[in-house]
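All protein chains but one are shown in place.
First chain written, first letter: the chains are A, B and C, and each begins at residue 1.
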Amino acid sequence: MSDSTTTIADLKQFMADFVARRDWRRFHAPKNLSMSLAIEAAELMEHFQWISPEESRRVSDNPDRLAAVGDELADVLCYALAMTNELGLDLSTAIRRKIAKNELKYPVEEYRGRYGPEDVRD
Amino acid sequence: MSDSTTTIADLKQFMADFVARRDWRRFHAPKNLSMSLAIEAAELMEHFQWISPEESRRVSDNPDRLAAVGDELADVLCYALAMTNELGLDLSTAIRRKIAKNELKYPVEEYRGRYGPEDVRD
Amino acid sequence: MSDSTTTIADLKQFMADFVARRDWRRFHAPKNLSMSLAIEAAELMEHFQWISPEESRRVSDNPDRLAAVGDELADVLCYALAMTNELGLDLSTAIRRKIAKNELKYPVEEYRGRYGPEDVRD
Partner (left out) sequence: MSDSTTTIADLKQFMADFVARRDWRRFHAPKNLSMSLAIEAAELMEHFQWISPEESRRVSDNPDRLAAVGDELADVLCYALAMTNELGLDLSTAIRRKIAKNELKYPVEEYRGRYGPEDVRD
């Protein structure tokens, strides 16, 4: 099983089963899950806190560090999936809709190579 | 297209194309993306900041609020996908591996209905 | 020494000395410090992640938990002081200026007992 054969629904079910077996939906109010997601996002940041952006690009060269970062990213995803389950959202639809909005917000001609109006590097 | 027919690889490609068209990989050092992910996680929290956990469970009853929350969750996912792309990770493998670890860390018998050792409600 | 006799300048100096002895200003780019601050804020949230707002009000009844929460809040403050030092800001001026802005943004008549326009409880 890999990203090319795993659907979002597969992962949602995987997470729902993990939660159900522990009777944890009682804790999974979206308010609480939003905190959990932010906490895991912060743990992911810890790996990059003191290194430069350039050094952070080389993290994937080190299998141990990559695995540690992958674990934190997985935690972020697990809570995102749990929240998706609680809210009854179709995540792929939400992502496609948001990217379509961002296509309009960040027109290619205006933003190519620039992250925003204040970025005057080219 | 929905969660049951969309693979992780589909979403990764969708995001990679969005980024490539804008030549934004230059900004997508994992360090920067970890900040972006945490920033979007905070924007998601904003929707739940002042309401109770119980009220947060009813957000999905309101289509407008649900759409707004879905947009923020999609932003979190987009940056998670961008980081996955930069790191060259297989996300479904990382998630399965992390959930397997959590199965061992939180045995069902010990954690059913409890979030941790300090939770003495049963 | 207590809050009534300690000035902001005292704490800024206290933190500056701690940093200088370790030659850590090399790491204290505001970008990095903003990540550190967010990471410590997340560690503070961990204490409240799964409990209700009401339960969180009773944390101060338990001296051990209060001390643990106080430690996390202190970490947040330390990084805020470090950033203040790096930026050369007068923190008390910044706080007074921001509260003055908020006085205008949240007029008492309109916001008494309400956190925002969507809060219709009274």
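Everything below uses one rule, namely that contacts are C-beta pairs under 8 Å (C-beta built on N, C-alpha and C of every residue); 3 or more make two chains touch, one makes a residue touch a chain.
For clarity, every value in this text was computed on a predicted model and none was experimentally measured.
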| item | value |
| --- | --- |
| Among B:14, B:50 or B:106, residue touching the chain not depicted | B:50 |
| Contact set of chain A toward the excluded chain (per top definition) | 34-35, 38, 42, 50, 52-53, 115-116, 119 |
| Absent chain, residues of chain C that touch it | 1-12, 14-15, 18, 21-24, 26-27, 29-32, 34-35, 37-38, 41-42, 44-45, 47-48, 51-57, 59-60, 66, 69-71, 73-78, 80, 83-84, 86-99, 101-103, 106, 108, 111-113, 115 |
| For chain B, the residues touching the chain missing from this view | 27, 32, 35-36, 38-39, 41-43, 45-46, 48-50 |
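In this text, only the chains that are shown with their structure count from here on.
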| item | value |
| --- | --- |
| Homomeric contact chain B-chain C: same or different residue positions, threshold half | same |
| Whole-Å gap separating chain A and chain B, where each centre is the average of the chain's CA atoms | 4 |
| Contacts with two or more other chains, residues of chain C listed in rising order | 35, 38, 42, 50 |
